[in-house]
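Here the complex is missing a single protein chain, while all its other protein chains stay put.
Up next, subunit A:
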Amino acid sequence: MAIDWGDYRCNGFHDELFVVPGEPRAAARHLVDYLGSLSAAELAERRLAAELAIKVMGITFTVYSEGRNVDRSWPFDIIPRTLAKTEWLKTEAGLQQRVRALNHFIQDIYGKQRIIKDGIFPAELLSESANFRKQCVGMKPRGGIWAHICGSDLVRDVDGTLYVLEDNLRVPSGVSYMVENRQVTKRVFPELFEAGAIMPVDDYPAQLYDMLASMSPRLGDTPTIALLTPGIYNSAYFEHSWLAQQMGIELVEGPDLFVDSDDCVYMRTVYGPKRVDVIYRRVDDLFLDPEVFHPESMLGVPGLMRAWLAGKVALVNAPGAGVADDKVVYAFVPKMIRYYLDEDAILPNVPSYLCMNADDRSYVLDHLDELVVKPANESGGYGMLIGPRATKREREKFRKLIMADPRNYMAQPTLSLSTAPTMTDGGGIEPRHLDLRPFILSRSDSVYVTTGGLTRVAMTKGSLVVNSSQGGGAKDTWIVDLEAA
């Protein structure tokens, strides 16, 4: 039997495709009608085609399980998530504003620290920050840009408001899947693209290349740009090689590079050493340079920090940029926007309780069964407590953790993440929770935001965890230009 949208229930959540059951949103109408016109057999066929395309194209991610690395096919749901262009433009402006403020903040923190002196940002937050790198103090990268690439996670609550949940400023990943999801969808539903209302997403590699090139310390020449990867066992290796390939830049591992006595970085080539101007590093700060950070790191390059501090090479993102990628620092972003840009934040933060403040802490401890508690520096959805779903024992464990190290914890109300129709294993259509990760590129003179981003969806019924490392999948994200249709 074909999809009967009349059976689709939104269960009290905000649904991305439907206003109420049976009534699609304007941006989704064409999609919903089209899907409804397909028979169940056709729909199953399209899904198989997508699975095959993903397998054949080798779109994978790597998970570490049972003591070894397993390459898994990318979990993909064929039903796209839609957003109206009008809403997107506002979101885009909000993200640009946010990232501008974040870059001001990082530069300030490693410079004069005006925001602390002016009493906006508490000094003790900095002294206890796990991602503050004292080695970076006094540095000023080109254009004052530290977080060249940011992946911000957006979630929508039951009232329809899009909130920023967090800003990933260290080595955010997922952008290759954003582009590949579109490739797969185009193979599976070519008919839907004929109307021309769906905005393209494939410009990202060109934008990224231009941004990287603009950071070269030797402007004028064609810069040599390399992507530094931890290697094929990294969970995001697919993305690393994909990006290098799309941009035509070198994909290097630590041992391919060395820093010579002139403080310049070189790569070992069959022609002999070749100077590298810009390194898009996908290796964490602490593994970048064994001379400065973890001495046993095999992933980094001895002397890399020396070369960067001497201005002989650009590192993207800059070491230390992660100081603003901290779930406690996050709570201050609206104040940063006010402080540095003298503007009101366009996109709201999720209300946050900082356990370092006595009032907030006692509220959090009293409401552990309602809140989501997050450690400041974890990523990938690890180390969190989802209060309403946790056991009593888990809540007690977090009570102790918070009391022992209040600076490291913050809490937010459990949001009712929005849903979208998603195909179940059995071939039925049910709502599943999702988020959205757009990617923001910052240059000295401009800020670029991807058209939409990566929609991550929790494939398990009722689950709020969208991370691919924990059973999440993805959907193609359509920014629909209703005027073009």
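In this section, a residue touches a chain if its C-beta (ideal position, glycine included) is under 8 Å from a C-beta of that chain, and two chains touch if they have at least 3 such contacts; residues count from 1.
One rule holds in what follows: contacts and distances are computed from a predicted model.
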**Fill in**
Taking the list "Hydrogenase-4 component E", "ABC-2 type transport system permease protein", "Alpha-E domain-containing protein" or "Carbohydrate ABC transporter ATP-binding protein (CUT1 family)", the UniProt entry for the undisplayed chain gives the protein name "Alpha-E domain-containing protein"
**Prompt:** Any idea which of A:Asp157, A:Glu253 or A:Glu291 touches the chain not displayed?
**Reply:** A:Glu253
**Item:** Which of A:Gly143, A:Pro273, A:Pro334 or A:Gly383 contacts the chain that the document leaves out
**Value:** A:Pro273
**Prompt:** Touching the left-out chain: which of A:Gln207, A:Ser241 or A:Thr460?
**Reply:** A:Ser241
**Prompt:** Among the options A:Gly22, A:Gly36 or A:Gly58, which residue touches the chain absent from this view?
**Reply:** A:Gly58
**Asked** Which subunit A residues touch the hidden chain?
**Response** 55-58, 232, 237, 241-242, 244-245, 248-253, 255-256, 258, 267-273, 298
